[in-house]
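A selection of the complex's chains, in situ.
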Amino acid sequence: MSSTWGHAFRITTWGESHGGGVGVVIDGCPPRIPLEPAHLQAELDRRRPGQSEITTPRKEADTAEILSGVFEGLTTGTPISILVRNQDQRSEAYTEMAGKYRPSHADDTYDAKYGFRDWRGGGRSSARETIGRVAAAAVAQQVLKSLFPQLEVIAWVKSVYHLSGNIDPATVTRALVESNIVRTADPAMVGPMTDLIKQMRSDGNSVGGIVECVVRHCPPGLGEPVFDKLDADLAKAMLSLPATKAFEIGSGFAGTLLTGLEHNDPFRIDDGRVHTTKNDSGGVQGGLSNGEPILFRVAFKPVATVMHPQDTVTSTPHENTTLKGRGRHDPCVLPRAVPMVEAMTWLVLADHVLRHRGQLGS
Amino acid sequence: MSSTWGHAFRITTWGESHGGGVGVVIDGCPPRIPLEPAHLQAELDRRRPGQSEITTPRKEADTAEILSGVFEGLTTGTPISILVRNQDQRSEAYTEMAGKYRPSHADDTYDAKYGFRDWRGGGRSSARETIGRVAAAAVAQQVLKSLFPQLEVIAWVKSVYHLSGNIDPATVTRALVESNIVRTADPAMVGPMTDLIKQMRSDGNSVGGIVECVVRHCPPGLGEPVFDKLDADLAKAMLSLPATKAFEIGSGFAGTLLTGLEHNDPFRIDDGRVHTTKNDSGGVQGGLSNGEPILFRVAFKPVATVMHPQDTVTSTPHENTTLKGRGRHDPCVLPRAVPMVEAMTWLVLADHVLRHRGQLGS
Amino acid sequence: MSSTWGHAFRITTWGESHGGGVGVVIDGCPPRIPLEPAHLQAELDRRRPGQSEITTPRKEADTAEILSGVFEGLTTGTPISILVRNQDQRSEAYTEMAGKYRPSHADDTYDAKYGFRDWRGGGRSSARETIGRVAAAAVAQQVLKSLFPQLEVIAWVKSVYHLSGNIDPATVTRALVESNIVRTADPAMVGPMTDLIKQMRSDGNSVGGIVECVVRHCPPGLGEPVFDKLDADLAKAMLSLPATKAFEIGSGFAGTLLTGLEHNDPFRIDDGRVHTTKNDSGGVQGGLSNGEPILFRVAFKPVATVMHPQDTVTSTPHENTTLKGRGRHDPCVLPRAVPMVEAMTWLVLADHVLRHRGQLGS
């Protein structure tokens, strides 16, 4: 269904930008997993607006309330409902949108599908929806850490516009990523990227970029043959995030410029385990994890809201007009996209771990 | 589930390379749709091995039998079961694989997951599995053509290795694609690409490339907000195909090199309908089709089977060894990948059309 | 999944008796359906405790808040989240339950499954969970009334313990059922049933009974062959309600005492439509509705909480002990079960109507 992800670890998000709130229901979570609001808050704080000088100044504490499914600090195995109330709503900034479609937003297509729409702040298409994903992923992370203490999911900003970092996925750490407000992993690029984003804001323009993500110490055998391949689910998960346009794993598009002899990953025994001596496969072969680091990249387009007049149409009836963006917006979504990419990765892994355990027994 | 695609138009494929056959069950197909074996065969013939001098010489007629769900030439609305028997099986070509993992194949990961595997021809990980998809997609195509006679899905080979065609997605036709054995849409590249693939075969090497696909006259509003976005489902569908490593829609990765002002697609009224004056969105906005052409690209890695010794390990116990590919293989999967990409696109569209109709009524 | 019902009109309930609240998320609801909190409240008021002298005196207003999915009084087509806060919680009445299993409750089995449980008021196994179902069904009812204005779902108390009403399903009205606190449809039984229930309460004992339900003016063809038969889904829906032990449709168990010649429902043309001249089929044939009234019965066991000492065991470690019920409870769940049976029926119908429309087009 539209708003449900997962088969075994299954989440359903709900909520609009300017409605009563946003949230998520998690069904299928294993019991007796420690869970405190602080676990959720730590991740929500990385996603929330107003966290730094290069994100939107919209101020929302985004405080999560756990309404069910936890008793005496432990998950009960029954649905976990999480609620975040909306607070800093300024609908007036959006009144012009009631009658005009914002270019490269979802206004036109929501009208085409549903016949009308909640136009306040983008309604359901707002990135506020991802709050539910990030909160649920914090639960998934607790589950997976209890089963695989070494498992790591780390994402970072690989590029912003034409600025690309020089980053070794093998050594990047969460601390390095969190040490700067861009969430890049190349210290040399923090200054230039920050300056670029500020420049874009002062120009009333915007930029996009690429987030890269690594999963380390993933148990081998996760994923399923045919449709629910691990990489296929990661691709869907990433393309389900707002503003994404592309996904590649391992060698990706560049892999088409290699021959088979160059591209194939040879196997060798190391420490008694099967390893590949390089990793163009990106940690997934035949749709199943092979125990090597899973490495993928996601392209985020430039933010669609810009502070210049653009050609567009009115909603009813359809007539040509122009619209200039207003309100408070991110000039670059990348720093806040990092926890979203990680969140979807945790959700994909949690679902596959529980499905695998159901069929295989451990 | 692993082998099921779709919620409303739902297919389940089954079968291994060297077992009793391969096939598919389709559930949820609307009734009274004309369906003959010839509809399936036309698409299966585009997928089958041995169709040209640049594909594997493995000879399989891949004749489809419709076992259920069709009465007097019309679908009944109940499950359609389709069976294709395996024929040209030479297990002996694979006996060495019983004990050694082929690099960048799924041998190692299947063992990791299931504890053992059908090693004959790759078993379930064989691309023969896609026969079920292509057959089901031929049914989906019949359904969609009955509802939207103008709807078109056309894929073509955009690039092979370093050779890239100069192709206008707005004008490419099925006839043009089918006019050459490479299934490219740039006549100037037919010769060079054919020569390159032949050279790779004689070298015992292989190459990959990029398939591009356009959907024309797609009704607006298809897809669902949040997880089941149309582009997210297309991404998963494509990454579920064997040998794929990347997906991009519209501007894709290159879109990160534009600013918001450059990237946004302005709206204009044309012929009384809302249109965008360019299409960096790739026909999908907010996860829903906007009526413009849907345009995406899929990267296929070079074929993993090469005729040179490669480092690998034995299966039980694990020890270092080498393995040289044998048997009959495609040196380049691209020409046969074209109908697979189209098939997954038809399946995604059919499912979303029926889901949309369920919720919206038409 | 455990807490999700439906494929096209899909609901997920959450919440425990003494947690932060209970609620539901509805996904797949058609857009532009009028929906006000009053629609929910009217049904929740029929379900809530403390509504009459024969229900539990626990006082809960059970006020529903619609958090998302409704804009300017109309559904938007995106998830509808509904929240009911818990209020009248007296956990102290349950402290003894923390260490002892209540006979014929779910305490023992929840511990067996999850390793621990929220013992306050039964936690997730509390009938408070049905608030989410009743609220969601009020939405389903709005959807179905917009499509089939004549469609009616009416349930009533057929029997309480040995007292059985004499009721004609063809003529019973909602007004008649709501005219008395027992919610029976035989005026002559209101007094005896009320007296019996009061007597049971003063005895510290409890009784069960049978709820009967009719669906009138159901469109023909709803349901699906094989597993998702309309009657199969109704059976599951009813057995998913707390305290239910049996379901029968049409002739039910008594139909086994007829021969085929007696049991078969002859067809006749009436008013230009196909009708059966009697209805032992109960409105469903081959799993699909035939347009005749759908008639079924559901058995509710006597309430498990009784105010007498009963043999039981302690939870950790397991030792023999006794437990006497405390607190405020219904001596008979039947009057409040009527809206629950109707709710599950609306949910089954809404899901099948949307699924049918997806495959069949109208």
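Per-chain numbering from 1; labels A, B and C assigned in written order.
As a working rule, contacts are C-beta pairs under 8 Å (C-beta built on N, C-alpha and C of every residue); 3 or more make two chains touch, one makes a residue touch a chain.
Here the structure is a predicted model, which is why all the values come from computation and not from measurement.
Participant: In total, how many chains does the complex have, if 3 are shown?
Facilitator: Every protein chain is the same sequence, and the full complex holds 4 of them.
Keep this in mind: only the chains that are shown with their structure count from here on.
Participant: With centres defined as the mean of C-alpha atoms, identify the chain lying farthest from subunit C.
Facilitator: Farthest by centroid: B.
Participant: So which chain ends up closest to the centre of the protein, judged by Cα positions averaged per chain?
Facilitator: Located nearest the centre of all protein C-alpha atoms is chain A.
Participant: Nearest whole angstrom, what separates the Cα centre of subunit A from the Cα centre of subunit C?
Facilitator: 39
Participant: Please work out the Cα centroid separation of subunit A and subunit B, and write it as a whole number of Å.
Facilitator: The mean C-alpha positions of subunit A and subunit B differ by 26 Å.
Participant: State, to the nearest whole Å, the distance from the C-alpha centre of subunit B to the C-alpha centre of subunit C.
Facilitator: That pair's centroid distance is 46 Å.
Participant: Among the residues of subunit B, pick out those that touch two or more other chains and give their numbers.
Facilitator: Residue numbers touching two or more other chains: 7, 225, 360.
Participant: Can you name the residues of subunit B that touch subunit C in the complex?
Facilitator: 7-8, 28-31, 77-78, 225, 354-355, 357-362
Participant: Using the touch definition up top, name the residues of subunit B that touch subunit A in the complex.
Facilitator: 1-5, 7, 13, 101, 103-106, 108-110, 112-114, 124-125, 129, 159, 161-162, 200, 205-210, 220-229, 231-240, 242, 245-253, 255-269, 272-274, 276-277, 280-282, 284-291, 299-306, 308, 310-313, 318-320, 356, 360
Participant: What residues on subunit A touch subunit C, complex-wise?
Facilitator: 1-4, 10, 12-16, 19-23, 25, 27-28, 31-32, 65-69, 71, 74, 76-81, 83, 113-118, 123-124
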